[in-house]
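Missing here is one protein chain; the remaining ones are kept as they sit in the complex.
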Amino acid sequence: MKLLVILVNRLAWLIPTVFGLMAITFAITHIIPADPVAAVIGENASPEQVAALKEKLGLDKPLVEQFVIYLTGLLRGDFGISLYTQRPISEDLFARVPATIELSVVTLFVAIAAGIPVGVISAVHRNSLLDHALRIFTVSGLAIASFWLAILFQLFFSMYLGWTPLQGRVDGWGPDPITGFFIVDALIIGDFEMLGDVLAHMVLPVLTMAYPAMATIVRFTRAGVLEAISSNFVMYESAMGFPRRVIIWKYVLRSALIGTVTQIGLIFGILIANSVVVETVFDWPGIGRYAVDSILNSDYNGVMGFAVFTGVIFILINALVDILHGLIDPRETR
Amino acid sequence: MTGDTLLRVSDLKVSFQTEAGSAKVLDGVNLTIGRGEILGLVGESGCGKSTLARSVLGILPKNAARITDGTILFDGENLLERNEAYLARVLRGRRISFVPQDPFSSFSPVFSIGDQFMELMKWKSPEITDAQAAARTILSSRYGRARRRRDAERVMEMLSAVQLPQPEAILRKYPHEVSGGQRQRLMIAMALLTEPELIIADEPTTALDVTIQAQILKLLKALAAERNVAVLFTTHDLGTAWEICDRIMVMYAGQDVEVAGSADFFARPNHPYTDRLLASLPGAEGGLQGIPGNIPGFVSPPGGCRFHPRCDLASDACRTTRPGVTALGSGHAVRCHHPLGTQFLKEAVT
Amino acid sequence: MTLEPPISRVATDRPETAKPILDVLSLRKYFPIRNAWGRRKGWLKAVDDVSFRVAKGEILGVVGESGCGKSTLGKTIMGIHQPSDGDTIFEGRSTANYDPGQARKLRRHLQYAYQDPGASLDPRWKIRRSLHEPMIIHQPELDRDQRAERVSEMMRAVNLPETHLDLYPHEISGGQQRRVGLARVLTLNPSLIILDEPTSGLDLSVQATILTLFMDLKRKFDLTYLFISHDLSIVRMICDRVAVMYLGKVVEIGDTEIIFSNPKHPYTRSLLSAVPTVGGRRVTDDFQLEGEPPNPGNMPSGCRFRTRCTMAQADCAKAEPPLRADWPGQSAACFLAE
Partner (left out) sequence: METIRFILRKFFEDKVALVGLVIITALVLVAIFAGVLATHPGDVSTFHPADRLQGPSLAHFFGTDRMGSDIFSRILFGARITITIAVISVGLSVLIGVPIGLLAGYYNGWFSDLLMRVSDIFLAVPQIVLAIAIAQTLGPAIENVILALSLTYWPFWTRLVYAETRACKNETFVEASVALGASPFRVIVLHILPNISSGIIVRTTLGMGSTILTAAVLGFLGLGPPAPSPEWGRTIAESRQYLPNAWWYATFPGLAIFMVVMGFNLLGDGLRDILDPRIRRSKSNDR
């Protein structure tokens, strides 16, 4: 019953949030005193050229009308036309989504698989030498600029040691797109050589993105475990002689994780933010790379399309995380 | 005292490391419990009664607390010489079990009550022999279907013994879905399920309302008698101690000061602290009297008898030497250089 | 609604000039119960049609178990909660028609001492500053020295050394925090103090000294107390009259000795029989009351106690029994009480 409520509330909240996001991006492009037209055709264009372009882009209409056009377009999945390539932005974005999702999912998996045990161990051995070492390691992960880390990795592992490919998603063309996720596609066609190549290309981008994400997971897990470990039920279970590993890895960890599941949204935020620069450095053909290309080409529409698109994805992920939290926390659902 | 001695704590000293220095929280405490006996451990907050209870269970915080001296003999074996694995596997939960003060937070909020009962039975079922429990390894921790079924029957029997209505429904619930009184009944059920010889109950009714407290005390008293389980019952409430205890021991600032049979304890207090404590009870004869002064700190406690700064009868001996045990007959013993004894009785008469 | 017995019937140690200082008239405080959608699906009737009168100079005890509404009652009288209905008349003035801010100004002489005075003091303020604050708010005409003088006076009254003024709340003991809490409300020269669970969490030896202090201060400052407590032995010892609450209702009210020696309401009887008495008969031998109070958001019809009452009959489910003043110095809300 309560779960249904969470579900409906979250979904109902989605609509104003997405609407608000669109209002913000519209405000950025139309209210902030900047002249996109000038940026496209240069300072020296004649007034007639400017007027023509404005009309073509719909910039000569009243603001409200522009907003309505903008909104209805977005709701149809129409992000407008790229000022640079003159192609529909949504086409380009959707074509690049699988690359970004594949990278993010693998990264998230690596970060969780490494971060949770490290967080638990760090908390259990609180204030030990190990804990201090891990603390320095995680604080570093949050302090490092990921584009710099990416470059250092490239410099060392690819250029100096030659262990990993320098950049790109795969050598050559990659598997024929079935799902668009190269790992899955390589598995489906059973081409393990291809799979190895795909994985080799992923190592560095995944490590770069996973480090700060893992650092965040370690911190949340550690804090959650520390809080849970000082609760009365741990004392009770120790007093009743439950095995220590059952107390820590079953009871404490479950309590700690339920509290921190809501932070997955935050971690996705970190991933999205980092994907922009990491995809650039590794020449990874995802939406982050698209955003950077748009910036370099002064493609306002492309940048805004990216902003709205990632914004909506992020909002959806957060809604899912909330619903997931409702599912696994008995205090929420019953 | 009923039967032979089950637990004998002798001269136990425990200190905690704090920022301010070493806090001597227990200062040579003695205690005995016979089989099937309910011993009340009474004292005000910070007297060390919970530390004593946890010392017996072996769950003092490892980093901060250190047992510096003394023995804890349980059924003849010194627990302080046993390693943690043995205590956790063989003693705790099986031969000595625990009823906590706060029944709400002592359940994990994210597992159903039934899950937590079965977790207990998985590790602590009375079917497991001591040898099996001691030898437990990660690999041998499987929980067979047949034993699970028998354990589930035990759980159901016990839930009806603690008078919980609709036991199946309760097992499916989560701890936040049942009331405080029911939670404490569940805690008592868990403590008894493993068929222990000693239950350590740490202020088990403090968090409850007075009518619920009466129900729980009644239940605990009846079940302990029925199953011949000894109970170490800590409380700050003298009335509660009167209700269910066979004997009562008073602690002050980490020292045991007096122990006596329940009736004797209230009728003939011999330690000045016990006497003043009874005089602080609402409705005490001669009007309400508190005890001036505060409980001393543990880092640099007063020497000798720690009550001496607040005691009218304090002499030089009290300031330097911890009084020995003076036996007054029929299990009544006091640790005081100037026990009130007969002189007090005379005053009370006049 | 039944009126209370006239004041003249009260016990003899009451002051001669027993005029009412506080009249509580059909006071109600309902909290909305919302379903998961945020819609109101009912009311939690924390205080439901409570009326009583407090005479100047007396101590009225309000007893009951957790969730019976006794703390909400105190806070509603104080104006911390807006009443849902009803009125409180303090020193002859009604507060029904004022907004909370104005009502508070009017009720400077009505003060509330919190259950946990440690938490009622700003943890980042030294005690001195917390003691000055009430006067800064209510008596801006006083200068710093005048306030300091009054603060010193109150610290002496509650037997605390003035050196404590420079400490933070967490640096003093629970008993001392209670004394500071009292000193704080006393600076405004109140005539009625609502004491909310003033002894809970205190050790026995400290509790006794605090109770002694209450009696001293009452004498010294000519105070009236509304004494909210779950501890029946303390209430019996210091209160002139006592009101017993169950699920938002006063089920019995009257002179302390009469109620404790001859309770009329079955709930009062159960409550009294649950209190352990050192040296007396043991509760564990003969306690009868079964079950726990029902969910206050979903109350039984008629008499609220009937689900646990051994005497309950069919009529008890039909109507709520009124508070009957049928006995000298004692009223009870039970159809069957004789």
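Chains: A, B and C, in written order; residue numbering restarts at 1 for each.
The rule is short, and it goes like this: contacts are C-beta pairs under 8 Å (C-beta built on N, C-alpha and C of every residue); 3 or more make two chains touch, one makes a residue touch a chain.
All figures in this text were calculated on a predicted structure; none of them were measured in a lab.
Within the whole complex, the absent chain has one touching residue among B:74, B:252, B:266 or B:298, and that is B:298.
Checked against the full complex, the candidates C:104, C:128, C:218 or C:282 give a single residue touching the omitted chain, namely C:104. Touch with the chain that is not drawn comes from one residue among C:61, C:86 or C:134, which is C:134. Interface note for the absent chain: among C:73, C:121 or C:258, the touching residue is C:121. For chain A, the residues touching the absent chain in the complete assembly are 16-17, 20-21, 24-25, 28-29, 32, 34, 36, 39, 135, 139-140, 142-145, 147-149, 151-152, 154-155, 159-160, 269-270, 272-273, 276-277, 280-281, 291-292, 295-296, 300, 303-304, 306-307, 310-311, 314-315, 318.
Residues of chain C that touch the chain left out of view are 78-80, 101, 104-105, 108, 112, 114, 116, 119-124, 133-134, 137-138, 170-171.
Keep in mind that, in the parts below, only the chains that are shown with their structure count from here on.
The chain with its C-alpha centre at the largest distance from the centre of chain C is A. Across the assembly, the chain pair joined by the most C-beta contact pairs is B-C.
The distance from the centre of chain B to the centre of chain C, each centre being the mean of the chain's C-alpha atoms, comes to 34 Å.
The multi-chain contact residues of chain C, meaning those touching 2 or more other chains, do not exist; every residue touches at most one other chain. Counting only residues that touch two or more partner chains, chain A has none. The touching residues of chain B, counted against chain A in their complex, run 54, 57, 59, 87-89, 91-94, 97-98, 100, 102, 105-112, 119-120, 123-124, 136, 138, 141, 174, 176-177, 190, 200.
Chain contact summary for the complex, chain C toward chain B: residues 65-66, 173, 203-212, 230-234, 236-237, 270-271, 273-279, 282-284, 287, 289-290, 292.
Residue ranges on chain B touching chain C, taken from their complex, read 44-45, 179-182, 209-215, 217-218, 221, 236-240, 242-244, 266-267, 276-283, 288-292, 294-295.
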